[in-house]
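Yeah, one chain of the complex is gone here, protein chain that is, but the others are all in their spots.
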Amino acid sequence: MSEAALATVSLPEAAAGAGRLLPVRLEDVGYAVAGKRLIDGLTLELDAVCRTVVLGPNGAGKSLTLRLLQGLIAPTSGRIRWAGTGRPRAAGLAVATVFQRPVLLRRSVAANLNHALRVYGVPSRLRPGRIDALLGLAGLSHLRRRAARVLSGGEQQRLAVVRAIAAEPELLLLDEPTSSLDPHSTAAIEELILTAARQGVKVVLVTHDVAQARRIADDVVFLHRGRVAEHAPADRFFAAPSSAAARAYLDGKLCI
Amino acid sequence: MHDFGAAFGEAFRLVLTADPALVEIVLLSLRVTLTAVASACLVGLPLGAFLAVVRFPGRMAVVVVLNALMGLPPVVVGLLVYLLLSSSGPLGVLGLLYTPTAMIIAQAVLVTPIVAALSRQAIEDLHREYDEQLRAMGMGPFAQALTLLWDGRYSLLTAALAGFGRAIAEVGAVIIVGGNINHVTRVMTTTIALETSKGNLGLAVGLGVVLILISVMVTGAVMALRGTAVRLAHV
Partner (left out) sequence: MRYLHGLIAAAVMAGGLAAPLHAQDFIIVQSTTSTENSGLFGHLLPRFTEETGIEVRVVAVGTGQAIQNAVNGDGDVLFVHSKPEEEAFVTQGYGVERFDVMYNDYVIVGPANDPAGVAGSDDAVAALAAIAEVEAVFVSRGDDSGTHKAELRLWEEAGIDPTAASGGWYREAGAGMGATLNLATEMRGYALTDRGTWISFGNKGDQQVVVEGDPRLFNQYGVILVNPEVHPHVKAELGQRFIDWLLSPAGQQAIADFRIDGQQLFFPNAGGGA
């Protein structure tokens, strides 16, 4: 999966500079199911460029936060502002999501990408070239005719990541994409994520794996009990976490 | 004549001699039923996909009614279609009563709820799995339904086969709207009914065996194609 291959995938230009904010902002967002507040008073503003890792123990609301950002679920209180407007899903910001368990269509590897490209409005004459480039990026060129759902877990997740990249997203959301993968497959997925980020894609990665967070993060959002317990640059967060919850988590003492 | 062996002997004789009258009846049966099932799929598959994907008030009621309609008595369908197509009925001017087309309509009415209800179930299971991914890709319900229909194609084939089994085996509807006219609307099941009423039980059972064989062959052929396709290309 070379960077040359990625270049032909034509990711959007890198943003003009750090410090610019992502045009999406969670303001005092709450999300409750059957009266149970899973997300409670969550306010989050993200940088438009750097790689954000959302870290936290199980049940902290990491995956829900990601789904709120994607617009898959609506907050039950508070609001999500897109580019300063009240509208959900602002036009102009392309978002793509990779889930913990890849949901691949019952088709061949190449057909999965073809389907995604069609959904994303890529004309059919351009698709074969894109598919070749994306398969090269994922290192799956030799498996293109294989049924997607008989691939190994790592191969399936690589396909899911390049399928998300096929959307040419400005914001790439990943929900614990390597939690069920072996170290080798994990490394391959992380390489894909970093490659995309180098092309200027804003990455938000949810994980409970501290080592992975150290490898990927520019900044860390630490969630605890549905709230942002701490949001800090990665080096400062790992060197001296300011919240007690984060300190306990990094010491391996906080499980819930 | 209550001899099982004789009945199977009769069936073998009919098949081995390729009895021309039998061939005509078998071909008409297949033509009527396959056309009816194809028409039922054209309506039932999109309807099933729609009910699986789109949430609207009263949806559960529609699903319940659809599932109940799977048990429609063929005679009732036959009577309703007869009343529609009768010269005194609203569609009498079309002159379709006592034609194969009338039989196709009756069987399509009988089978559409089966195709729709079974495909709704299959698509809904698939939808539960795909929903978040497809929505994350920004797909609306219509585009989702198309993707689900395609990915569920092998389950849907089973729905179509269930419809085929029901249609090829029913007699109550086609005998009313077709009239069991020799060389025009006489199919396997109406012939069996006729021979039974003539007391030719051996011939009737023999025809029944042939009907079962044909049903097994059609189903087997479709399942084999499906198996090959699944193995070669997709999962």
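The chains carry the letters A and B, assigned in the order they are written, with residues numbered from 1 in each.
As a working rule, contacts are C-beta pairs under 8 Å (C-beta built on N, C-alpha and C of every residue); 3 or more make two chains touch, one makes a residue touch a chain.
Note that the coordinates shown come from a computational prediction; the quantities given were computed from them, not determined experimentally.
Taking every chain of the complex into account, the omitted one touches B. Of the listed residues B:99, B:144, B:189 or B:215, the one in contact with the hidden chain in the full complex is B:99. The residue from B:34, B:169 or B:209 that touches the chain not shown here is B:34. Contact with the undisplayed chain is limited, among B:133, B:180 or B:215, to B:180.
Summarising the interface, chain B meets the missing chain with residues 1, 30-32, 34-35, 37-38, 41-42, 86-89, 92-93, 95, 97-101, 104, 150, 153, 156-157, 160, 179-182, 184, 194, 196-203, 222, 225-226, 229.
By our rule, only the chains that are shown with their structure count from here on.
Centroids of chain A and chain B (each the mean of its C-alpha atoms) stand 47 Å apart. Across the complex, chain B is touched by residues 70, 72, 95-97, 99, 103, 105-108, 111, 115-116, 119-120, 147-150, 167 of chain A. Residues 129-130, 132-133, 135-139, 143, 147, 150-151, 233-235 of chain B are the ones that touch chain A when the two sit in their complex.
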